[in-house]
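Complex shown without one protein chain; remaining protein chains in place.
Letters A, B and C mark the chains as written, and numbering starts fresh at 1 in each.
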Amino acid sequence: MQNKKSDTLEGAVSQIHDGATILIGGFADPGTPEILIDGLRDLARRDLTIVINNPGMRDSGVARLIEDGCVSKLICSFQWPRESETFMALHDAGQIGLEIVPQGTLAERMRTAGAGLGGFLTPTAVGTALADGKQTVTVDGTEYLLETPLRGDFALIKAFRADPRGNLIYRRTARNFNPIMAMAADFTIAEVQEDVPIDALDPEEIVTPGVFVDRYHVTGWYEIGKPRNAGSAGH
Amino acid sequence: MQNKKSDTLEGAVSQIHDGATILIGGFADPGTPEILIDGLRDLARRDLTIVINNPGMRDSGVARLIEDGCVSKLICSFQWPRESETFMALHDAGQIGLEIVPQGTLAERMRTAGAGLGGFLTPTAVGTALADGKQTVTVDGTEYLLETPLRGDFALIKAFRADPRGNLIYRRTARNFNPIMAMAADFTIAEVQEDVPIDALDPEEIVTPGVFVDRYHVTGWYEIGKPRNAGSAGH
Amino acid sequence: MSEQTNLLTRQQIAARAAQDMEDGWLVNLGIGMPTMIPAFIPSGCDVMFHSENGLIGMGPPPAEGEADQDLISAGKELVTMVSGGAYVHHTDSFAIARGGRLDCAVLGAFQVAANGDLCNWRLPNQTSGSVGGAMDIAAGSKRVFVMMTHTARDGAAKIVAERTYPLTAMKVVTKIFTDMAVISVTPNGFVLDEVAPGLTADDVQAVTDAPLNMDAVGTIDVAA
Partner (left out) sequence: MSEQTNLLTRQQIAARAAQDMEDGWLVNLGIGMPTMIPAFIPSGCDVMFHSENGLIGMGPPPAEGEADQDLISAGKELVTMVSGGAYVHHTDSFAIARGGRLDCAVLGAFQVAANGDLCNWRLPNQTSGSVGGAMDIAAGSKRVFVMMTHTARDGAAKIVAERTYPLTAMKVVTKIFTDMAVISVTPNGFVLDEVAPGLTADDVQAVTDAPLNMDAVGTIDVAA
């Protein structure tokens, strides 16, 4: 059996390259793979496109990634958190791109990529500023926007437990975008609180089958928003 | 709390009306709600549109529904089982309509309805006879078919366990179309092997949240393909 | 206009909106004032709350020492789950919202127009706003209730004949609960259903930039 477990944080993320599009899981803090983001920061890649619902949470490494100048474009639904002065300054200076996507559309665009579909029609955002430049299609008298797939070169996700095949389960509202992003990337890297032996996960309970997971790194439990000293991130 | 449990089979299905579109779960035998189909047969409704992946399994009540003359149209992916002489005779006589849909497209069309979307673009069936009359859309140089939502007035599904809120879990490959059809119907009726008290299902394990289930009927375990004597079906 | 003291408190608005929640409903609550509604749902009225981040059956904040950092609301506050709840991922959560399974969404607003247009995601003078799940939820919910102060801080009307703010969703708002009134949005425009105790229909009309039908105006029950 392939070994999807990476003992080091560096080994988990090292394939990420300059210019990559990276899907990062989480809704606010729960489910955000902060340790993997630490590892990504250590790589100091440039020109990254980051897809994340809430990019600017005060304590999140994504804010630090932006400060480090690693990010050339953000795709998100909540882009304007009060704390995100760095992002705002870069954006106002034209140094970082921004694509605002309604949250349900954001999730569905990634699922569409994962499901091998070419697009979908949604009633969300019809007639709004976020419909500008988008094709509309009328079906049975209702107007819809045609939305296109959103695929990642990589996904960084967070889960509760993994087995050696990379089958994953999540905890509570930390599930959120993670199973969808796992489907939607060419290479999916999970940080997990614990790993368990093969057959320890009930196949009926598995939320993300291992076919969607390329690598995982075990982090143990950590308190969200507290300083960490994990793996090579060392801060 | 609303009581979604129906103690009688008749009570579970009685709202189904002539002319209804009914999604019926199952892939081959597992997950096919044979007891509910028995109940539907007893209603002797007419002009039904039945959406089911494998409609003609020898031992299934759907074959009997067709023989009874209840069905005016079938939507399915496997319509041509060897045993289905009645269907073939009716079809050849122009007395029953048939829409063949690739299996993945069939599932996705129902999910699209359940998700409130207006359609999706799929590479499946491009250039084939099943693309006839369908709009094609080219995205990033790839040609796709535009497929539309498929919604049911009712869904008849089968699950393993239900709690009082109608939260459902399934067994093995009996899961198949059932969670999708539950999402895609105006009124979803589940037959379940067992019901359990509230909180007996782990919220992390629930596959179909009760918001998608309007009524359930407890059948106990039964052997697929064996004569049943369940509820009012009495055969 | 009557005395400022005749305006309802935030609690009173929430209590009034709670009266319109029906047994068996699944309801999504926007950030801010709407999150005060659950405390006013009478026991015996079974309303389940949906949170866009994949939580069906959102319960009250956790008791001291029982918080779980992985269990939060869409407003990013620590919450609990009620009996019979379930967790789903984000696309299933929005399938619920967009697919018409929400009996009601209660949202805040900057502007509501007479045709039901909802504006709540961006101010006109901002270059950008945080849209979150508002557009999906507003577009997909069976009913959209708005809960807000009747006027903006500068006194400008928020209930208007035609919107001037950036749109969130077209023709979706069905009812408005403010600190002055309860107003229904109908095919014929706004209908003033109830006014706060101590206020008159004319008081409400005076700070509303669209005609209100005043044929049958009651008084908001604040005793509940």
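Note that in this section contacts are C-beta pairs under 8 Å (C-beta built on N, C-alpha and C of every residue); 3 or more make two chains touch, one makes a residue touch a chain.
Keep in mind the model is a prediction, meaning the values are calculated, not measured.
Contacts of the undisplayed chain with visible chains (whole complex): A, B. Within the whole complex, the absent chain has one touching residue among B:Gly11, B:Pro30 or B:Gly69, and that is B:Pro30. Across the entire complex, the residue among A:Glu108, A:Asp163 or A:Glu191 in touch with the chain not shown is A:Asp163. The residue touching the chain not shown here, chosen from B:Ala174, B:Ile189 or B:Val211, is B:Ala174. Seen from chain B, the chain kept out of the figure touches residues 27-31, 77-81, 98, 100-105, 107-108, 111, 122-130, 170-180, 207, 223-224. Seen across the whole complex, the unshown chain contacts chain A at 1-2, 111, 113-117, 163-165, 167, 183, 198-199, 203-204, 206, 209-212.
Quick note on the criterion: only the chains that are shown with their structure count from here on.
Computed from the mean C-alpha positions, the centre of chain B lies at a distance of 36 Å from the centre of chain C. Multi-chain contact residues of chain C (touching two or more other chains): 81, 87-88, 91, 94, 97-98, 139-140. For chain B, the set of residues that touch two or more other chains comprises 115-117, 204.
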